[in-house]
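One protein chain omitted, others in place.
To keep things simple, chains are lettered A and B as they appear, and every chain counts its residues starting from 1.
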Amino acid sequence: MAEAVEVRKVAQESGEFEPKIVAFLCKWCSSAGSDLAGVSRLQYPSNAVPITVPCSGSVSPIYILSAFNKGADGVLVSGCHPGDCHYLKGNFFARRRIYLVQKLLQFIGVEPNRFRMSWVSAAEGTKYAQVIADFVKDLKPLGPHGKLGAKR
Amino acid sequence: MVAIEDIRARARTLLESGEVRAVLGYQRGSAGTLAEPAFLTEPQQAASLVWDPTCIHNLALYLVNEKKRQRTQRSNDKRPLAVVAKGCDSRALVVLLQENHIDRSEVVILGVSCEGGGVIDPRKLTRALAGRAATTVAMDGADAIRVGTASGETTLPASELLADRCLECARAYPELYDTLYGDKAEGRSYSPRFAALNTVAEKPLDERRAYWNAHFERCIRCYACRAVCPMCYCDECVVDSTEFVVTPNTSADEKANRIRWIQRSPDASESAMYHLVRAMHLAGRCIDCAECERVCPVNIPVRLLNNVLEREALEAFEYVPGTDPGLPSLISSFRDGDPNDFVR
Partner (left out) sequence: MTRRTGVFVCHCGTNIAATVDVKKVAAELGQDEGVVFSNDYVYMCSDPGQQSVINAIKDHDLDSVVISCCSPTLHEKTFRDTSAAGGMNPFQCEIANIREQCAWVHKDKAKATPKAIKITRAAVKRVRRNESLTPIGVPVTRKVMVIGGGIAGIQSALDLANAGFEVVLVEKQATIGGHMIQLSETFPTLDCSQCILSPKMVEVSKNPRITLMTSSEVKSVSGFVGNFKVKVHSKAPFVDPEKCKLCDDCTPVCPVVVPNEYDLNLTGRRAIFIPYAQAIPASYTLDEEACLGLNPVVCGKCKEVCEAGAIDYDVKPKVTEYEIGAIVAATGFDLYDKGYLAEYGRGKYPDVLDGLQFERLCSASGPTGGQVLRPSDQKEPKNVVFIQCSGSRDPENHCAYCSKICCMYTAKHATLYQHKVHDGQAYVFYIDIRSGGKGYEEFVQRSMERDEVIYLRGRVSKVYPSKGKLKVMGVDTLSGKNVEIDADMVVLAQAMVPSKGTAEAAKTLKIGRDKDGFLAEAHPKLRPVESVTGGIFLAGAAQGPKDIPETVCQASAAVSKVIQLLSKPELEHSPTVAKVRDSHCTGCEMCVDACPFEAITLVNGKAHVNEVLCEGCGTCAGTCVRAAIDVKNVTQLQIHEMISACMGG
């Protein structure tokens, strides 16, 4: 443990650690919101690679776990605000499911800040940029995640 | 009091009349003290049925397995199976009904109440007897268990021998049954619900991580937990592959199409992934029979991974698995007022 903390500290101090993030964005709101961030030329860190899915409701827990297992330092799922889902209620199912994934991950010792859900509408380009910027900022001090269940 | 004679009599009539294909119950173990699952097809076998705190197994599993077997053997004996079911076993049946995996007409439920007791944890028993072998185990009132050994009988507090899940059980009687043996005892429980879970959940994050990493490190991926779970009834588990069931005609190309969510290697990270996926897939479905934990050869507290989601389901969504076959399941339903604060 101590060693791992040391490694993380070093990474943190030298400012080299760039967290790898997978962002699952729903097509109608969050992906459109990220498009708006682009159109508005907002600047945010390049750490998050987006995967556009039809709806946050289509994000299976296994996607999230798999992203961590493939070495993601953080995973984001973003959908339409409650009540605004293009598919009426997909995001409500997502919210419940993701809540559970999050609690499970925290239980096995994954820092709460590594996994996030956000509501970003098509009009919220600024919010999208902020969500990514905040996520990167919060992930940096945590250092690399390593794979699930692996020693750090 | 559960009168075993009544259960035997019922089993005998059911078999004699040919109403059921077989009776699934418990019989005296051929090795050691623990009762073992019995698959009875002849009326005279009914006499071998037993009921005591060593009747640990969740017999719902055998119902599921039997169903699978019938399907592959294309049997057309449509008669139901009778199953002896404790509280937790009956909840498993409820979930199976809820998921249309079984039909109510396929099963005759001989519900037994644990009446304030429960079943023992064999590991606790071994520890308590310091190596001596038990010959008999019986409840002695609600709070004590009488254990017979070669050197005589001792009476031990039930709280020292009962399985964690029994200590924490709030409803130690069948939810659903055709006949009920014993009284529904409300308001028991030796420890609060989720007591074992909370001791781990309350550890600081770093300790929790170390705790689970050590466990995942040890997992040998024997999949015993999956094999014993009555809810893990899929023909093919996502852990193995999800693209298709392999047949002799399966081409190499098609094999390449399999999703390898999880590698077969017993790497800690792959094992973690396995356990987490399994926990997610049991969310709202696991009824806490704790069989997974019991059969684990390397003592991984598998039950707790399911417990944590069971607790969240209860606290955040007021969902209790295995209570009503008519209810939509935890993850195929939602409420407008579900927690939302965690979302940014």
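Some notes on this structure:
The rule is simple: a contact is a pair of C-beta atoms (placed from the backbone, for glycine too) under 8 Å apart; a residue touches a chain by one contact, two chains touch by 3 or more.
If you're wondering where the values come from, they're calculated on a predicted model, not measured in any experiment.
Across A:93, A:107 or A:135, the residue that sits in touch with the chain not pictured is A:93.
Residue positions on subunit B in contact with the hidden chain: 99-101, 233-236, 238, 242-245, 253, 256-257, 259-261, 280-281, 328-329, 331-333, in rising order. Residues 20, 22, 28, 31-32, 34-39, 41-44, 46, 49-55, 57-60, 62-63, 66-67, 70-72, 81, 83-90, 93-94, 97, 129 are the ones on subunit A that touch the missing chain.
In this section, only the chains that are shown with their structure count from here on.
Look at where the CA atoms of subunit A average out and do the same for subunit B: the two points lie 35 Å apart.
Of all residues in subunit A, only 1, 61-62, 65-66, 69, 82, 89, 92-93, 95-97, 99-111, 116-119, 131, 134, 146-151 touch subunit B in the complex they form. Of all the residues in subunit B, the ones that touch subunit A in their complex are 200-201, 205-213, 216-217, 238, 261-262, 268-273, 276-277, 279-280, 283, 304-305, 308-309, 312-313, 316-317, 330-334, 336, 338-340, 342-344.
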